[in-house]
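With one protein chain held back, the other chains of the complex are shown just where they sit.
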Amino acid sequence: MGFRLLIADDSAAMRQVIRRVIELSGFEVDEFLEAADGDDALRLLRSEPIDVILTDINMPNINGEQLLCSMQQEDLLRAKPVIVVSTDATEHRIHRMLALGAKGYITKPFYPEALRQELERVLGVENE
Amino acid sequence: MRSLIVGIADCQVSNDPDAVLVTYALGSCIAVTVWDPVVRVGGMLHFMLPDSTIDLPQAGKRPYMFADVGVPLLFRQSYEMGAEKRRMVVRLAGGAQVMDDHGVFDIGRRNYVATRKILWKAGVLIQQEAVGGSGSRTVRLEVGTGKMWLRGAGGVEEEFGAPSRGSKGIVYGVPSTDRG
Partner (left out) sequence: MSDPLETQALSLATRDVLETMFFIEVLSETDEPPQGSPGTLEARLRFAGERSGEFRIWLTAEAARSIATNFLGLDDENAIRDSQVGEVAAELANIICGSALSRLSCDRAFDLSHPEVGPPADDARTWSDAASRTFDLGNGWLTTILRFEHA
């Protein structure tokens, strides 16, 4: 059985690249959901079964940090694993996102294998 | 074990479980290796330059000299032996920063970028790599097992892809997921 994954990033091009990496990595994904901002992401999280979230930080309306904050405040969302994919590589931001419960952090620019490795680690799976 | 030597601007593909593909003295050149664990087909390309369009006649005579021609040929020859892209383990070695005959210092890096571009467009991810730096490398691939061995300038041979820090973009020191 596969998993359902949400990609939150205001760049349609980056969402396409992330999706391609995950497909090429051999993960069993039942469904890809996409959100262009944190607002959209929250709405999907509250209405759809989602197993793992990949989120950017800088997005319009609600950003990635606010998204994590909101998730922490909701019983049904708190435990869902989040991997941050962001151009912000400052220590300050990284610590903040991890303190807010992010399980992984990838900085842009990244190699595709980085995304595969982080997803394998966070999901506890190994793709042959 | 039977050694199949892959020379400079050369490519070998084998389905002989006793074969070991080996290439020497990878400086700025890159070795691209593929291995299909189901049909046990292994291939190795040793190329020198990124782009054949600079010398098309040469590319016709020595296709394995260039990444853009050699890599697709490596894959095609592997498919002809029954390998499938989605199963293939792909590894890279080489791309060191050395002064070559033309005095061009950055050819290793250019080879690496070109290889990544070709593989990304082909829809292939890289499993392991030992690239960059400044030393020469020798690699060998056991066709029967898929194991790959690396010898650096220091002379010690070790198995390729022994646990490493992983890939560019990962932030380390993130606590592991608690799994009950």
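A and B are the chain letters, set down in written order, and residue numbers restart from 1 in every chain.
Following the convention adopted for this analysis, contacts are C-beta pairs under 8 Å (C-beta built on N, C-alpha and C of every residue); 3 or more make two chains touch, one makes a residue touch a chain.
Computed from a predicted model, the values in this text were never measured in an experiment.
**Q** If the hidden chain were put back, which of B:79, B:120 or B:149 would touch it?
**A** Checking the options B:79, B:120 or B:149, the one contacting the hidden chain is B:120.
**Q** Looking at A:17, A:33 or A:69, which residue reaches the missing chain?
**A** A:17
**Q** Mind listing the subunit A residues that contact the chain we can't see here?
**A** 10-14, 16-17, 20, 58-60, 63, 86-93, 96, 107-111
**Q** Name every residue on subunit B in touch with the hidden partner chain.
**A** Residues 109-110, 113-114, 116-117, 120-121, 123, 168 of subunit B touch the chain absent from view.
Note that in this section only the chains that are shown with their structure count from here on.
**Q** Roughly how far is subunit A from subunit B, centre to centre by C-alpha average, rounded to an integer in Å?
**A** 31
**Q** Looking at the complex, which residues from subunit A come into contact with subunit B?
**A** Listed in rising order, the residues of subunit A that touch subunit B are 20-21, 24-26, 81, 89, 94, 98, 102-118, 121-122, 124, 128.
**Q** Which stretch or stretches of subunit B touch subunit A in the complex?
**A** 37, 86, 116, 120, 123-127, 166-171, 174-177, 179
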